[in-house]
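A short write-up of the structure that comes next.
Yeah, one chain of the complex is gone here, protein chain that is, but the others are all in their spots.
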Amino acid sequence: MQKKSLWKRIAGLLLLGVMVMSITGCGDSSNEAGKGKEPTKIVFWYAVGGKVGEATKTLVKEFNDMHPDIKVEAVFQGDYDSAINKLKQSIASKSTPNVMQVYDIGTRFMIDSKAVVPVQKWIDKENFDTSSYEKNILAYYTVDNKLYSMPFNTSTPLLYYNKDMFKAAGLDPDNPPKTFEEVAADAQKLTQRDSSGKVTRPGMAMAIYGWFFEQFLAEQNAQYANNGNGRDAMATAVSFNSPQGEKVLNWWADMVKNGSAVNMGRKTEDTMKAFVSGQTAMTIDSTGVLGDIMDGVNGKFEVGTGFMPHPEGSANGGVIIGGASLWMLSGHSDAEEKASWEFIKFMTAPKQQAFWHIKTGYFPVTTAAYDDDELKKYDAKYPQFKIAIEQLHNTPINRSTQGGLLGVFTQARQEIENAIEHVLAGQASSQDALQKAADTVNDAVARYNSSVEK
Amino acid sequence: MYLIPSLSLFIVFIFYPLLKSIKLSIFNSDLVGRETTFAGFSYYSEMLNSSQFLHSLLVTLLFTFYTVVPGILIALFLACMVNSELKGIAIFRTIFAFPLSIAVAGASMIFMMLFNPSSGVFNYFLQLIHLPAVFWLSDAHWALLSVAIISIWRSVGFNTIVLLSGLQAIPEQIYESARIDGAVSWRQFIDITLPLLSPTLFFVCIVSVINALQTFGEINILTQGGPMEATNVIVYSIYREAFFNTNFGYASAESVVLFLLILICTLFEFCFLEKKVFYR
Amino acid sequence: MATINFYQVNKEFGDYTAVAPFELTVKTGEFLVLVGPSGCGKTTILRMLAGLESPTKGQIFLDGDDITELEPKNRDIAMVFQNYALYPHMTVYNNMAYALKLRKFNKKSIADAVNKAAAMLDLQDLLARYPRQLSGGQQQRVALGRAIVRQPKVFLMDEPLSNLDAKLRVQTRTRLIQLHKKLKATIVYVTHDQIEAMTMGTRIVLMKKGVIQQVGEPIELYQKPVNRFVAAFMGTPPMQFLNGEISRKGNNNIFQNENCRLILQGECQFIGRACIGIRPEDLELCSVEQSCSISGVITIIENIGAESIVHFNVGDGQLAMKLTGMGTVLREGEIITVRPINLVHVFDETTGNSVARLCPLCSSPDNH
Partner (left out) sequence: MKKNCVRYLILIVMGLIILAPFFYAVIVSFESAEDTLAFPPVFVPGEIYIKSYLEAFRTAPLVIFIINSFVVSLSVTVGQVITCSLAGYAFAFLEFPFKKVLFIIFLSTMMIPAESIIIPNYFTIRSLGWLDSYQGLAVPFMASAFGTFLLRQYFQTLPREIYDAARIDGCGRLRFFLTMVLPLSKPAIATLAVYAFLTTYNQYMWPLLITNTDGMRTVQIGLAMLQWDQGISWNTTMAGIVIVSLPTVILLIAGQKQLVKGLTAGSVKG
């Protein structure tokens, strides 16, 4: 008897718990109710936070305000890596978003996932004019003559230098070094040592970032992988273990060895901070942080920018664009796909790109954006950015500067960084380190390719 | 009957996934992690033959050593310090327990700032005492230690609380009798405190080792396994293989091995250490 | 009415036999004491009776009903534990009321029962307190009260006095005896203390290593121990023993070893290696060596005021003698000569079983 009443009480409690849960759990779904002339809802995953995320959200809001028939729900998915992992889960569970921001090196993977709709489909369908888009940028995302994704946030690396220090070291502040050799020489001059010869301020600080290595290869018109950098056919092996690759590492390691460059690890934030706080005279970083650097320096010294250096005598090279693009995922209704396309067009339109550029420092992907008044003002304020645009426009479009396509690019980048670390620490020769990295990556490529074929 | 809630949750959210992992480890998989073809034990043999895996294993063990031993020693010291009835001791107990309340991500970012090579506080202090700056996270010799420092900082709070509770359980009379027997304080510590604390120490040991073997957050945020793989512990390697290198089978094989490793460690501790543990 | 029958009950833990099969009847209103050294199985019997353990084999009946498999709560028993097992988070009142609450008594009858029991145990002022605020004796009374409130058929008590100091123990002993008389309840009481057994029990069950040695009234166990173990266990100071040989000479029996020779009267079938037991109060000093006297060297004299106990060695055997009165002229190291009076217990040396109870015969004329 007693036992029963006790049980009843427990059951009651449990029920209450479940109810509370379901009430709280359902709280947010209420606003989805009510059918009828409901706007087409599309989900947009983005992977940029902070100031850039803010700008993204602003653009999405603007779009929603202007398009009452479409409702874009923008969801932050952590950084690029987290986002793409999340995508993998959602592909397996068929719950992909409509539009997603994916980083440059995820391109091969996205194509191979077979879960995407190339934007080319809609370009062809609507005869959309892409002539105003930056050629170099489109080139990166064009595979098999199809534009797979729409470039969105785009950047290239730049050489940043402290003009005041250049002056103090007797260098021409308006003539930054252009070649490896010049950089090395200037770095030497810019390096300060104390009486005992210990370096107190290195001339150069460069983060161990695989992206930079890729850039230095492209600057020498060398390819990262075979089969036309993986663009003529699926890459079956990497080719960065080349004399050009060794040249990069040797140059870098020499500078570190003689103290004119410092190894601060993989984080560009660290080298940037060193540059901003006047602890080094030169650094390499993305155009995307130009605004941050200017804010950080805040007039303490004059910031100069220069092209990415290349070894003397190399030709036909240039920079590869980095950043991310917008992808359309397959498996959604036509209405949603159409809405997604509208959204993508909006996000890359001149006005929005101008706003984007001002807020974030990324390149406008369309040249039309340069006519925007606000943008003109902004670029007048930051003449340093002109160099970035010049650098982009000076870059010839070829397989090298289009950038490599590799399904295992994340891994490859990591292996490269690992190799650089070994070389800078003097634990391996450039040749050995690159060879080892290439071997590892080639294994991964083989495995990747075999898993894709199935 | 009382076990049903726990057991069912465990089955659904731990054992089923574990079996799934084991299954994944003997299958090839596609890009998004669906099993495709049977692979047998090829992933295991690949792993055991890979120098990188052995390196990871070594790093993991080193890291466990770096964190567990100092972590427990410091906590033991702190616990002894706060195991008294001094005025205001509660404040210190709270202070020592404090790191418990900071999330991994938060702690890692704070330390990232402190470790910063150009404007970090640590290097500033080094400079004050005329030592050369250290590249805490980018120097392969230091990186693992640096990450260990954070781990220790984070775990010291929990360990201190647990050890303190163990210390408080030791009856005062035992100390009094030891004093009468003529034991000086460090003797008391060796002869009385340690043996009587051994069950608690044992518990802390097991939990610390398990936690150390599973450390992930700090490494993911601070070093991503680098530099030169110096901090590439197995858990991180699993994460990287599965999520970046789309090598689910290999990652699963690694996690099965990690599970076995932890299991062996724990069983070892249970069988070997427990014998030396004094139970009241 | 509460009669308990144990029928062939035994308990094994793995291959360890805690209680060998035994049969026992506890009569209504009896104060039955289970006594024996620790590990003898007495507590196990109690716990089986309570339903906290189930017997490996056998059955237990309460008033003719088989309760072997019954849940403890359905047995109508109450138990007092050695450490009282008071519920730390309940007041004294609630501790006592708890069992009744579970049995859905109404508030009023619970209050009545608790107050009545509290009055019986002088607990009225403590009802609102928590166990941790009570002294050991008070806690003990609460534990008793908790049992009394239930008005069970049988009270089970597991060494309830062992956590009390000596003085309190004596007081509580008296209280328990009074309670037993007042309640006319059946009590099964476990203790290792033979004084408790002697003073409180209407009957005693003496156990050793899971086997019942003897069941009987206290005086019976004291006077007629069935074996050497019972003889040694009952009585303080305990009975002492000498090894020797029993032979027959005419109508008398002769006990002899290297150090002494005793002539014993009475019927005795036994001849051969034996062991005699003499209680310290069954010895008296004698001035001269007599035919039945025993001499030895005094090792220790325990003086407890009203009486003293003199321990002395007889060869490699040991005897003790109780002397009444304050002090004594005897000194440690002296030679003492004594003679047995009243009873000499004879045990088979090999089995330890009692074979005879004989009277010493002294030939000396100065025998008074």
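Descriptive notes on the structure:
Just so it is clear, A, B and C label the chains in written order, and each chain counts residues from 1 on its own.
In this section, a contact is a pair of C-beta atoms (placed from the backbone, for glycine too) under 8 Å apart; a residue touches a chain by one contact, two chains touch by 3 or more.
Worth saying up front: this structure is predicted, and the values here are computed from it rather than measured.
Shown chains touched by the hidden chain across the complete assembly: A, B, C. Although one chain is not drawn, the whole complex shows that of B:F27, B:W142, B:F189 or B:F216 it is B:F216 that touches it.
Of the candidate positions A:K86, A:H357 or A:R447, contact with the unshown chain belongs to A:K86.
Contact with the undisplayed chain is limited, among B:L48, B:L73, B:V121 or B:L194, to B:V121. Counting the whole complex, the residues of chain A in touch with the unshown chain are 2-3, 6-7, 17, 21, 24-25, 28, 43, 48-54, 73, 75-79, 82, 85-86, 89, 92-93, 95, 269, 272-273, 276-277, 279, 289, 292-293, 295-296, 298. Residue-level contact of chain B with the missing chain is found at 1-3, 5-7, 9-10, 12-18, 20-21, 33, 78, 81-82, 84, 86, 89-90, 92-107, 109-111, 113-114, 118-121, 124, 127, 153, 156-157, 161-162, 164-166, 168-169, 199-200, 207, 210, 213-214, 216-217, 235, 238-239, 242, 248, 251-252, 255-256, 258-259, 262-263, 266, 280. Residues of chain C in touch with the missing chain: 47, 50-52, 71-75, 77-79, 81-89, 98-99, 102-103, 146, 150.
One rule holds for everything that comes next: only the chains that are shown with their structure count from here on.
When every chain is reduced to the mean of its CA atoms, the largest separation from chain A belongs to C.
If each chain is reduced to the average of its C-alpha atoms, the one that sits nearest the average of all protein C-alpha atoms is B. Each chain gets a centre from the mean of its Cα atoms; for chain A and chain C, those two points are 89 Å apart. Mean C-alpha position of chain A lies 34 Å from that of chain B. The multi-chain contact residues of chain B, meaning those touching 2 or more other chains, do not exist; every residue touches at most one other chain. Counting only residues that touch two or more partner chains, chain C has none.
Chain A makes touch with chain B in their complex at residues 81, 85, 88-89, 91-92, 109, 112-113, 198, 208, 262-267, 270, 273-274, 277, 279-280, 407-408, 410-411, 414, 417-418, 421-422, 425, 427, 440, 444, 447-448, 450-452, 454. Residues 28-34, 36-37, 52, 116-119, 132, 135, 137-138, 140, 223-229, 240, 243-247 of chain B touch chain A in their complex.
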